[in-house]
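Missing here is one protein chain; the remaining ones are kept as they sit in the complex.
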Amino acid sequence: MRVAVFATGGTFDKEYNELNGELYFKKTHIAEMLALGRSRVPIRLQTLMMKDSLFMTSSDRQKIASACRSAPEQRIVITHGTDTMEDTARFLARKVTDKTVVLTGAMVPYKFGSSDGLFNLGSALALAQELPPGIYVAMNGRCFTWDSVAKDRTTGVFEEKVRRAKPTARRQTPR
Amino acid sequence: MRVAVFATGGTFDKEYNELNGELYFKKTHIAEMLALGRSRVPIRLQTLMMKDSLFMTSSDRQKIASACRSAPEQRIVITHGTDTMEDTARFLARKVTDKTVVLTGAMVPYKFGSSDGLFNLGSALALAQELPPGIYVAMNGRCFTWDSVAKDRTTGVFEEKVRRAKPTARRQTPR
Amino acid sequence: MRVAVFATGGTFDKEYNELNGELYFKKTHIAEMLALGRSRVPIRLQTLMMKDSLFMTSSDRQKIASACRSAPEQRIVITHGTDTMEDTARFLARKVTDKTVVLTGAMVPYKFGSSDGLFNLGSALALAQELPPGIYVAMNGRCFTWDSVAKDRTTGVFEEKVRRAKPTARRQTPR
Partner (left out) sequence: MRVAVFATGGTFDKEYNELNGELYFKKTHIAEMLALGRSRVPIRLQTLMMKDSLFMTSSDRQKIASACRSAPEQRIVITHGTDTMEDTARFLARKVTDKTVVLTGAMVPYKFGSSDGLFNLGSALALAQELPPGIYVAMNGRCFTWDSVAKDRTTGVFEEKVRRAKPTARRQTPR
């Protein structure tokens, strides 16, 4: 069961430019991280964009939604900046209804040693394979549905948000 | 929803003794790893033993089973050496029937930099919270049920094993 | 033979703020690095300032010079941003004439994993103990005297600079 992995940028993939001291994007580290995790999950890795999620436009989100919809895979992991991850999740919930999509990211770039990226990628990849269709966010060791998650800007932690409407059963028959 | 995390040793927690060049166990790195992963999952961490899984006895496995049964938590992660992880999973399948138990480990010690441990712990913790009751093994980015997993000794990779025709027969000859 | 180690900031000691994605200074990592290097050299570690060397003023340089002059130690290591390291070296050459002072730094923050900081600190500490009085720069595995070094801004590499014909003339136009 192949999983599509879409890179969109975010802190996850930022690097340090040693000539000017700035952070920038070169290319995604997802393949390297999956190798480190000794992952044997068949994946199709595609870089959709390399953006700080603060600068993501609705056109970018449309591109992500299209990639999800046209993907031959039923199970998808998206790496994404944490600042607007919940916005993209909400956007995708309206556009992608029949697939399992798990968004994840990192608080510290993978290359900086103290990153949560590898942990989060492990969570997201596992969840993408097991959860029923829906849009999820995997951060801080937890899994949230798109309509129940919010990042606390002060602490940097993703937390359960009170759902606005009557929630239907989240996962009826997992695996 | 609190998760019980039981450390039993394995490569996961081995360290390098710089005085004699040997590998040994000091204490588990699970708390440090969860902090690195910015995990906010409420856990109860308990070290049951610190053993290379090649030296695990049925008495050790009984101890693990008891810990699972008496745990107030419904969801459990066990870190374990990879060499006999499938044996412990099979043992637990007979003893623990109403809880979600996910075993995981690492091919390289967490402290050695190139470890898959953080990735695997991310997978295992996420799965423990989402899967229905059962005994699972989370390795190589994948999730296996206890009766369908085997470690390939040559490659070090956990793989899907064809379930035998009569799964009950298994109980007659536990390894 | 005790060595004075003065931290002044620079890339060496920068950290990543995971809440806003910016680089900042918290405190020096020199003690941690010396412990990693299993250094047994008696040192006195003092943080003079925590500055990006692009923002160093002549008042800052005066402070560094004073610390060198008043130090009871004959041998001194200074960690410093790379952008103006040669300027501070030149400044010190006029003020500190009877001690061995070795400046060093890093192209990548120590905390970011791919840093040259530990290598450079090893060089600088060794050189400070062995070289005769003078002001030196230890970068890129090499040791330069203060009047023969320049950082190539394009490559980030410290290189041998041809000494000018009248070295005394230099004093008239300090940068």
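The letters A, B and C name the chains in turn, as written, and every chain counts its residues from 1.
Here is the rule we go by: a residue touches a chain if its C-beta (ideal position, glycine included) is under 8 Å from a C-beta of that chain, and two chains touch if they have at least 3 such contacts.
As the structure is a prediction and not an experimental result, all values here were calculated from the model.
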| item | value |
| --- | --- |
| Omitted chain - touching chains that are shown | B, C |
| Residue among C:Thr28, C:Ser53, C:Thr79 or C:Asn120 touching the omitted chain | C:Asn120 |
| Chain not shown: contacting residue from C:Ala4, C:Met33 or C:Ala93 | C:Met33 |
| Residues in chain B touching the chain absent from view | 11, 14, 16, 18-19, 21, 23, 52, 107-109, 111-114, 153-156 |
| Residue numbers in chain C that touch the chain omitted from display | 33-34, 36-41, 107, 114-116, 118-127, 129-132, 138-143, 156-159 |
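We take it that only the chains that are shown with their structure count from here on.
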| item | value |
| --- | --- |
| Chain-level touch network, classified as line, ring, star, complete or other | line |
| Innermost chain, where centres are averages of C-alpha coordinates | A |
| Centre-to-centre distance between chain C and chain A (centres being mean Cα positions), rounded to whole Å | 41 |
| Between chain C and chain B, distance of the C-alpha-averaged centres to the nearest whole Å | 47 |
| Shared interface positions of chain A, touching two or more other chains | 107, 114, 156 |
